[in-house]
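Sharing a structure, written as structure tokens. Questions coming.
Of the protein chains in this complex, all but one are displayed in their positions.
And now, chain A:
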């Protein structure tokens, strides 16, 4: 079993503090959902875990099986087993999707242990079929000209090919129609198991109809303010966030305001 532990995490962007002490522990074989209104720091948490260059960690720790993640470069974090499915994946012209995914797999496997081309193609074909993606997307340039839905599927394709220990899904459901959402959920559910943990960030309960979380957390003002089981997500869907704000005495839930 692997464990990702986030303690008292403070993160700033351009000297403005966004996260103000996040605590979270995720084990493999668990799916955690982070919910919350816009502007409460959810995506910042996702980016900071992966080491996005714009975000500065000013306080706190992130550890993966006792290793200090914050001291690692972005690629080292990935090599250690972290994966971030991005809300807005970059488009890289001139680099085919297949070449990119193979480079990523080989980077993790290391020199002398590269995946054979035949095996790679087999795996890629199979996974693309599973995600109902056109085969020609393998030879298209990475995310270039992909629709929003195609980009999200492509993130899940990479996830399934790379097989990380922990996946952070940053609003993987935004902009997806219901069919695409089902396919994306199918991919994530396929990954679930002993060796895989997931942190799904969303502000819609809808995703959680297809991916049942083990734990649900609510973020406001740059902190996790409430945690519970799947029933918490259902209550949020039915009643919105106001009851939490009332319960905790929060007037403005965004990070703009000091608590």
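Just so we're on the same page, a contact is a pair of C-beta atoms (placed from the backbone, for glycine too) under 8 Å apart; a residue touches a chain by one contact, two chains touch by 3 or more; residues count from 1.
The rule we apply is simple: contacts and distances are computed from a predicted model.
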{"item": "\"Lactose transport system permease protein LacF\", \"Fe-S cluster assembly protein SufD\", \"Heme lyase CcmF/NrfE family subunit\" or \"Monovalent cation/H+ antiporter subunit D\" - which is the UniProt name of the missing chain", "value": "\"Fe-S cluster assembly protein SufD\""}
{"item": "Chain not shown: contacting residue from A:104, A:121, A:138 or A:248", "value": "A:104"}
{"item": "Touching residues on chain A - with respect to the absent chain", "value": "50-53, 73-75, 77-79, 83-84, 86, 89-90, 92-95, 99-101, 103-104, 107-108, 141-142, 158, 162"}
